[in-house]
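Here it is, the structure in full.
Just one protein chain is left out here, and the rest sit where they should.
Per-chain residue numbering starts at 1, and chain names A, B and C are given in the order in which the chains are listed.
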């Protein structure tokens, strides 16, 4: 157990610090919603890639910095940017999900073609997984693609395609082998959002904003070679991608930040002149949450170390999404409760402008419910924890149980 | 809505009060554990039956008082005895479960033979339902009974037979039709605990006491006519009985009593000279529990009214056992937490003597976990609530799923 | 002893629910959410014919002269339909006039409430345990100061304000400056109010002003608890229906214990709350000794249980539940709104502790 930094990492730390001193002024605002990156953001992103603060371990041939894998380095870099409140680079589904997927299972050509432009923010991706009929049951995707003289012809509908309204490309999970069992009938295609026959409609959510879209496919042509791994391997590829998504969510840094905001909020909110941190129930809830956040923070350090040591974290990784979203929701709950009636006014500014604090907390509160559902619902997570993590038997398969169930 | 008593009920109330003034001195101690009733208790019980404070609505022909059904009368009587802290009569499985069962589905002869002696406490019954292999899955009972020249020959094993060590008779759920589907293969027999071939062994539990027994059957003879309803009707009869058991548990009166004790405990327990009711977390937990107990108390009044009006309470009745045990456990949890280290000394006196307060709370705390499991576990209750109460589809049946499950 | 709704109450409930189902389909609700002033004149008129507004107004003033249990039944139906109407304000104003007004003032105001001509927003300067700032002074018949986050003030005709000491004052809404704020519940705004030395009528006929003010406040809390009960029940019914239809993994999702147990937990939490709301409402009229404690616990319990039911039932709808398409969120947010106004659960339990002398030692 050693929570101090090695010489190598202290060295990196001072590099990052001097970079921030030198270039910090060019950084775009932290946060700023999900929208097409502007010029300033793209320039900054390129600067980060050049210095290896983004795509650090990605081989130079693919547009990265080519550093040897060392998660601790990424942690050091992230910490410095967070501490200086400087923009640490784009986070989008292309960078967080597709790039690692291509690095893991893509062809050399696909990596050369896509990874560089993606990490530089020049190409924006969206994810074509969920369908109205298959939310939790991803493997049941019905969007069809049939091969006709060198092209996949795609027909169907996807939902929850965040950023589809400004994305350039989509990674798509669709059914290419209708006769095979459902898990073996899927393929993973890459297609341009400019393709004729593709229509994107914004999907309004509980928050009142349109964070997502529905995407409709009518005879959309996709060149045959724009497939990852191969026919019928879509489920395998999709799971490689999902693994990375689930790690994105339940993030201890976010929780710690929320806890700090919450302490500030409770100190500075009053009822009849009493600061809420002096009101028993508010304080007690805060204390319980502080204990849990400390635990998740430490758990995160453990996962980080295991990643650095190449240890498979197993169930410890699988609990992160479920545990993290529930804790996040409870943090946001305490915040909206503390804001009370005065915090009910709600004016989301959409994705381009900043919301006031109360609205932000309310959006978090509502959006967290979405996080319990999206990216594998709580129940799906509990299946994964139980079946893959604790090796408990799966639900037995049932023949036309829908019928039985309905009966 | 009218929470006052009708003239008729006020009349009854004053009768009960004068009875208590007149005879209260003859009452045995309230509580006093589950043991064979002594002379004093039997005399008192007979007195209660004569006055119609026990078996009030049971026809005179069957040894009861023959009053017309009116749950509100029972409520009035119970309230008066509780308020005066006078023994309100025996509660055992014979009185609470078998008698209502015979009244509902027994033959006239069975009623004449058993109900009188049972409500007078002369005959003590135990319940032969659970088996080591079928706890939740009652219908899977494997104890066999085969008919041989006028007698059922019973072989097998039962568990959780409370009071078997001093009971005279048992109502037994056993398999008489091995070839039929499991729910249609059971019968409900009545047999003497004196029967040769029947062995009772005490079963020690977490509390350190032996509240239950295991009962072993080796070629135990039961006269053919000692069957309730008939061959293959055992599952139906058992459910009639269980309905009454589930109503027994999760009793709002008990909760209210616990809450009052808890308030007293928190006022009178100190850490470093601070009364616990002045310590934020203890007080907050007490307040939350008070709100929930108030809700269950009101819910109970509603169920009582519905019973009086002959309305089927449906899901409102089905939630009582699950909700009640969980709340009871949380009440006991707060008590043991308040007792703290000073409350850890634990000396259960067995069933015949009285325990000190701390031991009693600890026994409640542990025993409540047993209540979550016994009489239909929490999960079974949730199945009932979901399937019978909300009409959600059952788990689909699976062919040799045990095999699948294990795979 | 009968702990149940009367025949009349059940009939009233049915007619109310029938009317609301009829007049407040989802499209209408969405339309009302747009301006978001929380007032639907047509609905208000229609409910007037059902006698909603004069429910608690004594018959001699043209009302139905009914009690808080009837108000709770109505509030549950309104919450079930997410009806955007200032019902809590009407109830609180009626009780304020009955307990604190002179006969003349009652003659003046109660009939117009019963007729649905006056719509009251009731604001508390301090008493209610709300966050937000409030400082109001009453100098003779002149009202000055401001209140924030007042409910039911989307389109009021009158404002009724309680000062810290329990003194109440009535003024014309037009005399004050009202700033509407769209709340997280788009069907019901919150309003900031500024009084610039405006003429107001004092209500000081009550013997114990503070106690009377608290009774009015507690009545409002019971109404909000009942409203949340109705909203939560609506979400639960929706989730149960959805769980019977939606198929995933080749099975109706309601056949999975994962979903089934979520819904079983909801009904186990929610059903006893209905009895608590009835009990608390009845206590306001019939059991003075239990009135405060049960009102406080009803507001607190429903605030907490409502939140859990709202979240779990939304989860049970999967992605659909998170979209705007089903409109579930109108009820989700109504529950959030009700939780926070007139004192949240934390504050209500704090008052319950004070009431019972369970004082903290810091």
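Here is the rule we go by: contacts are C-beta pairs under 8 Å (C-beta built on N, C-alpha and C of every residue); 3 or more make two chains touch, one makes a residue touch a chain.
Bear in mind that the values here come from a model prediction, so they are computed numbers and not experimental data.
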> Looking at the whole complex, which of A:20, A:186, A:265 or A:319 touches the chain that is not displayed?
Replying inline: A:319
> Where the complex has a chain not shown, which of A:51, A:183, A:274 or A:330 is the residue touching it?
Replying inline: A:274
> Of the residues listed, A:222, A:237 or A:286, which one is in contact with the missing chain?
Replying inline: A:286
>> Please identify which residue in A:117, A:232, A:348 or A:389 touches the non-displayed chain.
In response: A:389
>> Counting contacts across the full complex, list the positions on chain C that touch the omitted chain.
In response: 256-258, 261, 359-362
> So that we can see where the missing chain sits, which residues of chain A does it touch?
Replying inline: 1-6, 9, 72, 75, 274-275, 277-280, 283-284, 286-288, 290-292, 294-302, 304-306, 308-309, 315-316, 319, 322-323, 379, 381-383, 385-387, 389-396
> On chain B, what residues meet the omitted chain?
Replying inline: 130, 134-137, 140, 159-160, 203-206, 208, 212, 269-272, 279-282, 329, 333, 336-347, 362, 365-366, 369-370, 372-374, 377-379, 382-383, 395, 398, 400-402, 404-406
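Basically, only the chains that are shown with their structure count from here on.
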> Taking each chain's centre as the mean position of its Cα atoms, how many Å separate chain A from chain B?
Replying inline: 52
> If you look at chain A, which of its residues touch at least two other chains?
Replying inline: 280-281, 397-398, 401, 404-406
> In chain C, which residues are in touch with two or more of the other chains?
Replying inline: 244, 251-252, 254-255, 259, 349, 360
